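As you look at this complex, bear in mind that one protein chain is not there, while each of the others sits in place.
Up next, subunit A:
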Amino acid sequence: MDQLLQTLFAILNSAISPQTAALAIAAIGLNIHFGYTGLLNFGQAGFMLIGAYGFAISIIAGLPIIVAIIIALVAALLFALILGIPTLKLRGDYLAIVTLSAAEIVRMIGRSSLLTNFTGGSNGITGNEYRGPFTDLSFFGNGQLDLGPFKYDLTGSNGWWFIATAWVIVGLLCLFVWAIMRSPWGRVLRGIREDEDAVRALGKNVYSYKMQALILGGVIGAIAGIVFILPSSLQPDSMGRSETYFIFTALLLGGAATVFGPVLGAIVFFAIRLFVQGIAGQFIPSSIMNGQQTEQFAWIVIGVMLMLVVIFRPQGILGNKKELSFDVK
């Protein structure tokens, strides 16, 4: 029973953690690409990494936090432009290939020993080096606050200040996505998702709209990168291909082309993983499956679940059955 309660607490804690919020934000960005516009971006983690590096390196260089954030977002904007200009006039598959490899290139450059002075090479940058200015902004004061199962410092790393900021950003972005997607602008995007040529024949500049969507989603991805590294550290390998896959899983699970789908998906994604891990750890004897194996088992379950969702409920948890927005063309 104790074990079960522990699993439940772990799930609740993961549900509110800034890492979950970061995944949700990245999925919100990807939702603009994939859910609403139909752009196959397989490099969302690359946008996160660009944002994370832009932010951390600027802070270490001594720039004020607001400038650091702007640099991170502008870097993501430029990255989106570089990826979009040659590919958005071509069929969707080309964008998929280019984003996939560009994200890997960013990660490889970040890891390379040539730039160790800036990026810290494969070790990355420890949180203490860039976290200071953000912690100083806190008006939560010092000390600790216990709310039921949630016991955190008010301001310390991974504390309430980080949690609150992360989820406020999630909330604001949801509001923003809701506002733009109910507008005629969002309507053009959904039209493009269905049939580019039809929209072009109606006199809309499809290329420009796709570029706007790519940039917007990418910049939101960069915000996710900043939120992701603030409570922990910046490690290039933590934002690789598997992270992109997690973002896609969260998005499809929650429901593409819905406002809250990415958020719900991110929470459910971590909850299921911890749940499977906790249950397996408790009921399966360690002679059959030891602690490390239960973690791997949880990932397998996530993978199988993604398949089941795509086959049996392609619209995700919140998606509109009629719109059935997710279809890979």
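Here, a residue touches a chain if its C-beta (ideal position, glycine included) is under 8 Å from a C-beta of that chain, and two chains touch if they have at least 3 such contacts; residues count from 1.
One rule holds for everything that comes next: contacts and distances are computed from a predicted model.
Enquirer: There's a gap in the complex where one chain should be. From "Cytochrome c oxidase subunit 1", "pH adaptation potassium efflux system C transmembrane protein", "ABC transporter ATP-binding protein" or "2-oxoisovalerate dehydrogenase subunit beta", what does UniProt name that chain?
Expert: From the listed options "Cytochrome c oxidase subunit 1", "pH adaptation potassium efflux system C transmembrane protein", "ABC transporter ATP-binding protein" or "2-oxoisovalerate dehydrogenase subunit beta", the omitted chain resolves to "ABC transporter ATP-binding protein".
Enquirer: Touching the left-out chain: which of A:Gly186, A:Gly240, A:Gly261 or A:Gly316?
Expert: A:Gly186
Enquirer: Which of these touches the unseen chain: A:Ala27, A:Val199 or A:Leu318?
Expert: From the options A:Ala27, A:Val199 or A:Leu318, the contact with the absent chain belongs to A:Val199.
Enquirer: Touch as defined at the start, partner being the missing chain; which of A:Ser17, A:Thr99, A:Thr165 or A:Gln212 qualifies?
Expert: Only one listed residue reaches the unshown chain, and that is A:Gln212.
Enquirer: Can you name the residues of subunit A that touch the chain not displayed here?
Expert: Listed in rising order, the touching residues are 176, 179-180, 182-188, 190-191, 193-195, 197-206, 212, 216, 322-325.
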